[in-house]
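For this view, one protein chain was removed and the others were kept in their places.
== chain A ==
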Amino acid sequence: MEIGRCGGREVWSWGAGTHGQLACGTLVDALSPQRVEALCHAAPIVDMACGGAHVVVVFDSGGVATWGRGQAGVLGHGDETTTTVPRLVSSLHGIRITRAAAGWNHSAFLTDKGELYTCGDGAFGQLGHGNTESCLLPCRVEHLSSVCINMVACGMRHTLAMSITEGSPDASIVYAFGFNKRGQLGISTNSTSNGGNNKWRVLFPQKVDSLDMHGVTSVYANGDHSAALTGRGKLFLWGRGYNDSPDSPKPRLADMGLKLCQVSLGWRHGLALTENKEVFAWGNNGCGQLGVSQASPTSGTRTQESAANQHMKEQDEEQADETRQAQEQVLGVDFQKVETQGVGAVWISAGSEHSAAVLENGKVIVWGWAEHGQLGLGSLEDQDVPHIVSLATNKVASICEVNTRVYCGSGYTFVLL
């Protein structure tokens, strides 16, 4: 089936490509950005999601295309074939998809009516169909048929879905399903226990009760991590602990004292964008994915919150705010400011072990792990501070400033111009 043509955006990809995830018809890594010709003349893209080794794009027509490793039916084409170029998901024809999410090996699609469809690997219950079967075609999550889902996020083996009640934004509900061994669902699994490793598998969507009435407006997941952002820009984190800290099975407020407008999670780190267009990072910095050079002093780059925390600890460890201590100790979260070349950032994306952001001037900056060329800098060397990616585009700069988006997967990167 041909992907509709009407022109508009340019698509670029680079990094790990041995499963066809770069959409260029090849099965090799690319160390530098290459233009994805199959999508450059396609219909305008409104959403994109990069998983373990597969990618989903949503067109403004409501159509969906997928490519990459087809294991367990993650591409939704009815088989397990790997495809190296975008292929329309024909079974969703006639259903208007508006958003998508991609986990390690499962995919989720949201319709304009708030219906949730999933496909791919279901071994951990991450498809929400009440079993551990895989689905070769997108199947509706019937358990959520009575609610309107507004956002979905996929981690390695789990899924989060959020429903906002129209007219009462504070009454949003977050649902979680899939693997819960690291607390990534934000719920207690005692009630669903049925022995062995199965006890960690939640097969039907469950409400994350502790997030009720916090006014959650976005949910995020990757690896064994989960996050939610409220309408007031407050961040909740749960799941696997950062920097070898204990896991947190309950969402915890990670208050930086700043209003956040976007979050993106990696496998061991996270990124947050503030309303002041600053980027903050936390978690493991083993590959430079925090963008904060280890050689430079970090004391000046931390948030006031962290500084205040440090001050409190020095003053009186015992009397320090318990919540703040818990947040630091349980999750190992220590927000550090990423220097974004003196230019404000408007979009962020965390890959498994690398990071990227779009600046106000339309430039894309990257940092972190580079072993598969996922930084697009032509080299395999990790970078511990942001570098600008050079894209040989003919696009007018003013258009790039408005539209550019970057999406990072597991060892690869896509840019929409």
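One rule holds for everything that comes next: a contact is a pair of C-beta atoms (placed from the backbone, for glycine too) under 8 Å apart; a residue touches a chain by one contact, two chains touch by 3 or more; residues count from 1.
Quick note on the criterion: contacts and distances are computed from a predicted model.
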Among "LSM complex subunit LSm2", "Diphthamide biosynthesis protein 3", "phosphatidylinositol N-acetylglucosaminyltransferase" or "Large ribosomal subunit protein mL40", the omitted chain is listed in UniProt as "Diphthamide biosynthesis protein 3"
Hey, which of A:W104, A:Y220, A:Y242 or A:F414 is the one touching the hidden chain?
-> A:W104
Taking the full complex into account, find the residue in A:Y175, A:F335 or A:Y412 that is in contact with the omitted chain.
-> A:Y412
Who touches the missing chain here, A:E133, A:E371 or A:D384?
-> A:E371
Determine and list the chain A residues touching the chain excluded from the picture.
-> 16, 18-19, 21, 52-53, 69, 104-105, 123, 156, 181, 196-197, 267, 286, 351-353, 369, 371-372, 409-412
